[in-house]
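Taking it in order: structure first as structure tokens, then the write-up.
With one protein chain removed, the remaining protein chains of the complex are shown where they sit.
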Amino acid sequence: MADELTVIGKPGNIDQQAVECVTGTIEFPNDLFMGQKLHAKILGCPHAHAKVVSIDASKALELDGVEAVVTHEDVPGWSEVKFHVGDAVAAVAAKDENTAAHALTLIKVTYETRAHVVDPDEAMEPGAPLVGLFPDGNTTLRTDIVRGDVEAGFAQADVTIEDESGWTNRWQNAPMGGGNTTAWWQDDILHAWVDTQNPHGEHSGFAGFFALPHNKVRVFTHAAGGGFGGGRAAVQAVAAALAKKTGKIVSLHTDKRDNFFRGVTHFACKSKIKLGAKSDGTLTAIDAQFWGDGGTNPSPPYNALPDCLQIGFRCPNANFKVTGVITNAPPSGYYRCVQHPPGAFLMNTALDAMAEKLGMDPLDFRLKNILTIAEPDQDSGVAFSFNTLRECLLDSAAAIGYASNKHAPGARTLDDGRKHGMAVTGHLDGHGGYGSGRGAIITLRPDGTCFINAGIARSSCGTNTAHCHFVAETLGLKYDDVKTGDWGATAVTADGGMQAGSTNTNQAGAAFTIAARDAREQLFKAAAKMFDPQVNPEDLDARDSKIFLKSNPSKSITHKEVCARNQRIIGRASAGWNPVLQFDVGPWKAGTPANQRVPCAAGAEVAVDTESGEVEVLKWTAVTDIGRVIYYDGAHAQAWAGLYHMFWQAFFAEHIYDRETGISLNPNFLNHRWPASLDIPYDALQEVLREGVSGLGPYGATGAGEPVASQYSVIACAIYNAIGVWIKEPPFTPWKILKALGKA
Amino acid sequence: MPEEEKVIQDGQISRRQFIKNAGIVVGGTAVGSTILLSGCGNGETVTKTITTTVAGGTVTKYACPYDSQEFDTLAALKTHLESQHGEGGGGLEGLITLNVNGTNYILKVEPQWTLAYTLREKCLLPGTKVPCWRGECGACTVIMNGRTVYSCLVLAIEADGAVIRTVEGLKVNGELSALQRSFIKNRGFQCGMCTPGFLMTGVALLEKNPNPLLEEVAEAVSGHICACGNMNRNIQSIYEGGS
Partner (left out) sequence: MNIFKHVNAATVAEAASLKGAGKATLMAGGTDLLTTLIDYINPTQPETVVNLKNIPNLDYIKEESGVLKIGALTRLTDINESSVVKGKWSCLAEAAGRVATPQIRNMGTIAGNLCQESRCWYYRAANNYFHCLRKGGVICQAVPGNNTYHAILGGQGCFSPFPSDTAIPLTALGATIVTNKKSIPIADFYTALGNNLGADELVTEIQVPAPASGTKQIYSRYALRKSFDFPVSCVAIVATMSGSNVNDCKIVLGGCVTRPWRVTGAENALKGKAINETNAEAVATEAVKGAVPLPYNKWLIQLTKTLVKRAIVSLA
């Protein structure tokens, strides 16, 4: 079928919002109503734990141009107790941004400060100050999975290791765009432009916050900024509350500093992993404990930290436990790929430690223990929709010349005196999975062109564009004949779901495919009558905006001709298909319930300067199998972007708090560093999309956004291979390297 | 007109000279009334044309930014400005002129307003984006008097007389420029927030060096962040953007 595809996977199809992006006209929420709106800023609590006793905003309100101040009394979701530095206390709406910012300094707040704890290890000690979210402590058990008999498993082992790693680095969810909302009320209907990953979800959120029926809310989103998981609901409610109070349009602009104080931080975590294996390398037991630092979020998504080890590696006896710790620091939450980057790091240090003790090559050890397609999930018993992890690992190794250049840790010094290291890692990533809960509508115009009605955010790599590919392919239209039209407006679109979990392409894509099949059925039914003599719809096929007879392709009519005579062809879907295999995969038959996970691997080669602590990436190839590539340029851009994020996580990303006060020390782009143009080793980075075919996703597609960003830990392993010392706390900065070498 | 050319070539010009020499071209689009402006508070009016539909057609008038008096011709407005609000006449504090993408704006700005804020909210040009507000990301880059600057760190009141180019001015005769078409072809964008800044730095580079090396492009854009991770394509877009 692949060679019959005309739109899907073809290079050169242009992003649906390309012109808007290169003209600066794509609208972020604060790009609207210029010159007509009020501007809002939020005041954060200066204490890590405090109760607001009183707020005197009189001086702020006297400032020329200030129109309103709101506090927890006006904003749904705000309590009077604050749990971290920066927790929102009040907000101001004023005639311009600077006036709003200055007004914040005039608001007098008295606090009753409370004991606080910022360090997660301290928070776990008995007698630690209470963070205040749980009544009786600062920890909670989040995951407790038992498989087989771990004690027996260790008894069978010839070799055991115990490895402790972490705390891993916190990084802040602070993309370029994000955290902006423009809201207004018209009569009693709330309107809000948001940069959201989930417009329909926001819609429900606003309705809940303000106790409104859903048909009195309208949410809009065009440019969403980088959508890496930073939830913004509590922040957005502020704009709406100020709009209500002032009766005007209010634009809340959170600059990057605000993002650091009130946005979501990726959680730090640590592990204690005990492994048991036979001398031939077969795993017999896993006892893995993880801890995650949630900040003030009592349930961030680190419950799946064990995932990488639990899902992709064969072991009949295993315990996986995750304990959550809360602290008086900003809330943790989702950041692109969530639990996998740190979870893979914690896993890979343990796997390599076991390989070393066994005297086995770390890649061979992994190849021995990864599941094959014939094996289902060990805990749920559900089959995988495909599994090419072995191929991804081997391709990664080949790309860096691993077989002929690998060596023992610390064994190779380059001519210039630097230490050389290589590593290959991989796992089955939990993102990019399939699910059926999305809606889609498509409409055909009288001239045979088509709009997709996308009730979904536009993600940076053009998932809206990918949806047009599904529709064009299924309807047999040229790519240019399908457009997104407007998108993201909840009052006029079907709920397309959330851009999250790398599911936008494949899950919404399934809904669009079904909607397109629906429209195709109507089209073919009408077209069949237009042939002379008439034919049956089953006799027809379509491509390149022509509907033709399968048995005689030269007999055709155009979509345009059909639509001219059959107007208002509308295709709809309120779900995708059930999660069962759409065709045979390995030993599994079509119709078998299945789970879609994305195989990802990486090979890295580094040179470590032991005098300065600097690490140069000589080669870093990431091989990800995202199934069928749909929007070619978007998918490859996404894969390179994944390498960029992994590079950032390995060498730069760390959000640092002052341990005593809990205040962020680097709430900005200057010290929470995104690598810039001169920092990136372009020639060394290589992204490969392997293109297997998943048995679940539409046209065999999975999701790309996160599986391609899962493996910064390959650098940890490569550095160990270079210097024979583990850096257990990323990022791998010169400070850490020199310390590991005993030079600091 | 030689005097208009002088305005653009010299860059920095005095306010008085500007009012004397140049035609005052109003910024923004024709609006039905001045009520739109006063909703934002006082003291920051913009010279606007006011076009009213009357029996038999439309009437256009030119409004003074200080006292909202309306005049039938630009020449009459100029005379009024010089005589009533000229130097020594008071009321000129914060009055600046900006030439943005070839259009002249007369604006009364507050000292704290940055150039970025003024371009967006007063010249109604939201193409320049401002994610960080601190000169740490490059998205707000515009070309000012021939050099790339972070408009979030320029005070508008100090940009009086400046010649400024923003992303809104890149089209050539209404068509996308070669650089913009290169950004489309190479997919030099993801979320779009950093893109206008990269485009302006690209313009400045290519006007000086139409065939840069990749390394020269990387050096030129070293003041830009692209957090989505599209740096390689942003660079490639500029690299191929000269033709």
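By written order: A and B. Residues from 1 in each chain.
Just so it is clear, a contact is a pair of C-beta atoms (placed from the backbone, for glycine too) under 8 Å apart; a residue touches a chain by one contact, two chains touch by 3 or more.
On a predicted model such as this, the values are computed, not experimentally measured, just so you know.
Shown chains touched by the hidden one, complex as a whole: A, B. The residue touching the chain not shown here, chosen from A:115, A:403 or A:656, is A:656.
Across A:23, A:71, A:98 or A:721, the single residue that touches the chain missing here is A:98. The missing chain lies against chain A, touching residues 46, 63, 98-99, 101-102, 105, 257, 611-613, 652, 656, 658-661, 663, 665-666, 669-671, 673, 675-679, 733-735, 738-739, 743-744. Residues 110-112, 114, 133-136, 138, 141, 147-150, 153-155, 157-158, 201, 219-220, 222-224 of chain B touch the missing chain (whole complex, contact as defined above).
In this text, only the chains that are shown with their structure count from here on.
For this pair, chain A with chain B, the centres built from the Cα atoms lie 36 Å apart. By the touch criterion given at the top, residues 36-37, 39-41, 110, 112-114, 117, 120-122, 124-134, 136-137, 139, 166-168, 170-171, 176, 180, 183-184, 187-196, 199, 218-219, 221-233, 235 of chain B touch chain A in their complex.
Partner chain B is touched in their complex by these residues of chain A: 14-15, 17-28, 30-32, 34-36, 64-65, 95-99, 102, 174-177, 223-227, 248, 253, 255-257, 460-461, 633-634, 637, 640-645, 668-670, 674, 676-678, 680, 682.
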